[in-house]
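Coming up: chain A.
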Amino acid sequence: MAPVGMPHLLGLAGVLFFIGVLGMLTRRNALTVFMGLELQLNAVNLVLVTAARHWHNLDGQVLAFFVIAVAAVEVAVGLSILIAVQRVRDTVNVDDLSALSE
Partner candidate 1 sequence: MKVPSPKLTFWERIYVVEIIRGLGVTMGHLLKNLFRQSEMPTVQFPEEIKPVATRHRSRHRLTVREDGTPKCVACMCCPTACPASCIHIIAQEADAPWKEKKPRVFEIDLLRCVFCGFCVEACPEDAIRMDTGEVTIVGTRREDFIVGLDFLLHGEGNAWREGRPEEKPQPGPGEPLLPPSTPEEESGRGPRQVLRPKLPSAWETVREVKP
Partner candidate 2 sequence: MNAILFWSCAVVAVTAALFVISRRSPLASAVALAVNMVALAALFAGLSAPFLFIIQLLVYAGAVVVFIVFVIMLLNLGEEETRGALVSRGKLLASALACCLGLALLLRAVAAGTPREAAGALPADFGGIESIGQEIFTRWLLPFEVTGLILLVGIVGAVVLAKRGE
């Protein structure tokens, strides 16, 4: 097998990011949209860690750490919003939650 280097890792991150974008765009369930978002964040983390490894610089890992922390906050707030929305509108379908655009 060919040695694995930065291009492979970046390619993998790109594929994962792209799948995340697809998920965000095509899914209706707000929760699944969230998961697409998480996929993208993960892909970014992979790039950061790869870069850290490549340049022997810990900044990438520290940034990835921050991304993880902020992602946790985002999930907490986002899911609370979801619960509140479900309580009021009885749906989490993003197509039905278009009150602001009409």
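In picking the candidates, the idea was that all candidates are chains of the complex that A comes from, given by their letters.
Operating definition for what follows: a residue touches a chain if its C-beta (ideal position, glycine included) is under 8 Å from a C-beta of that chain, and two chains touch if they have at least 3 such contacts; residues count from 1.
Owing to the predicted nature of the structure, the values given are computational and were not obtained by experimental measurement.
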| item | value |
| --- | --- |
| In-complex contact partner of chain A, selected from candidates 1 or 2 | 2 |
| Residues of chain A that touch candidate 2 when the two form their complex | 1-12, 14-23, 25-29, 31-32, 34-36, 38-39, 42, 45-46, 49-50, 52-59, 61-62, 64-66, 68-77, 79-84, 86-87, 92-93 |
